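All protein chains but one are shown at their positions in the complex.
After this line comes chain A, so read on.
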Amino acid sequence: MNNIQKKIWLLAVVVLVIMASIWMSLTFYNQKMQNQYNNILERYLVMNELTRTSQEMVTALNNYLLTPIAENLDSIDRSKNQIQKMKDEVANFKNAENELALTSYINLIDSLIETTDRSLVFHSEDGTESAMEALNEATFISNYISEMTLTIIDTELKTYDRFYRAIINQSEELNQLGIWMLLLITFLLLLYTYWFSLRITKPVEQLTQAASELSKGRFDLKIAVDSKDEIAFLAKMFEHMRNNINNLILEIQKKAQLENELQQSKLLLKESQLRSLQSQINPHFLFNTLNTVSKKAYLEGSEETSDLLVSVAGLLRYNLKHLDKTMTLYHEVNVLQQYINIQKARFTDRLTFHTEIDEGCLHIEIPGLTLQPIVENAMIYAVEPNEEGGVISFRVKDEGDRVIVEVEDDGPGMAEDKIQQIIDEEQEHDTMVGHASGIGLSNVVKRLRLFYGCENVIKIEAKIGNGTKVSIHILKKRGDDQDDKGITR
């Protein structure tokens, strides 16, 4: 029963079977009753007929004895044959209660025939007296037959009394059964029809509901139909479609996001490159010149100046070369050292720079020029404005699955909203003014995020007047490296 057509067929077949069985049983009973009635009636009719024919035969015999012509003889024979035939029929009516009477009856008929024959024989032998006597006898017997018929019919009535009453009772019972059956079937059919229509309409209703939800744009509701027919198939297909739409939407969203990110990283890169180009007015010339000046200073005995110049040249070269490349933490720390050397020459005692470096972590990959802007930022806000100078601590720590790089200063700190701006990468408030590489903190944050594909890569803790601590969390194992393609490209 898995589709609507089958259900309808089933209903029709059930109704048909019930009706057919009722019709058949009623017909069967009617037929049975009819047969019984016919039998009963036939008994009476045959016996009555027999009586009449026996009287006719006697009359015919009388006629023949009076006027012995062949015609009368024929009629005697005819009656005799008829009687013989009917006698056989009557013999079939025997039952336990009338067998004696019926046997006597049949014997009486035999006697009648014999007497008639005897009368005919006497007549042919010219024994008219004896023939008349036999006729008399035949008349008696014929009378006995009619009396006996009445007696037998009477006993029949008595014998069959119970039977007749049973027939009447049964037809009453049948009527009652018919009424009950009608009620029952009506009730059952109503129930079944109700259930049946529910089975068809309910899934349709559910499907309609689901369709209207879909049309309103709600793709998140599951379409469930409790049925096993075509509607269920429809619902399944519908559900499939919904899932597909959902998937497509998700895919489109993801693609759009990806596109967006790509665009951003491209813009960022362009910007960085532009800035670095702006600052490198013939950088090779500058670099060579710086090297020459350094050698010159060295030759003239000013070793300190020479070293400083080397540092500046190294920093310059690094900045030029490695802005868009992935570097190891080791290189970054080296560059940072050069930068600090330069700044030390500038600020002399005002700058105190502490380093705590876990050497084992230095192989970690990190986007180029990330540490320097952070330290530079600290320099600008914590050391430069302060006459007393400031302390900057730089730490590289191994913390299990990640490496933490911390830059801490004892400057005036940062306002909460400013931190938020940095975290939110809002460019207009960037602090690129005064940066050696021209790269602001926001840029670093953005690049770090893009590189690691993870939002909480940087953390800034600051209190007004109590220093700032910037920490970068680098996972040793990069979880999702599809995001950095945009950068390394």
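We take it that a residue touches a chain if its C-beta (ideal position, glycine included) is under 8 Å from a C-beta of that chain, and two chains touch if they have at least 3 such contacts; residues count from 1.
Criterion: contacts and distances are computed from a predicted model.
Engineer: Pick from "Simple sugar transport system permease protein", "Amino acid ABC transporter membrane protein, PAAT family", "Substrate-binding domain-containing protein" or "FAD-dependent oxidoreductase" the UniProt protein name of the chain that isn't shown here.
Structural biologist: Missing chain, UniProt protein name: "Substrate-binding domain-containing protein".
Engineer: Looking beyond the chains shown, say which of A:E71, A:E97, A:D154 or A:D424 touches the absent one.
Structural biologist: A:E97
Engineer: Where the complex has a chain not shown, which of A:S75, A:Q170 or A:Q264 is the residue touching it?
Structural biologist: Touching the chain that is not displayed is residue A:Q170.
Engineer: Looking beyond the chains shown, say which of A:M132, A:I153, A:M181 or A:L269 touches the absent one.
Structural biologist: Residue touching the absent chain, from the options given: A:M181.
Engineer: For the chain left off this view, which of A:V90, A:L108, A:V407 or A:I458 is in contact with it?
Structural biologist: Reading the full complex, the residue touching the unseen chain is A:L108.
Engineer: When the complex is taken as a whole, what residues of chain A touch the one chain not shown?
Structural biologist: 29, 36, 94-100, 103-105, 107-108, 110-112, 140-141, 144, 148, 159-160, 162-163, 166-167, 169-170, 173-174, 176-177, 180-181, 183-184, 187-188, 191
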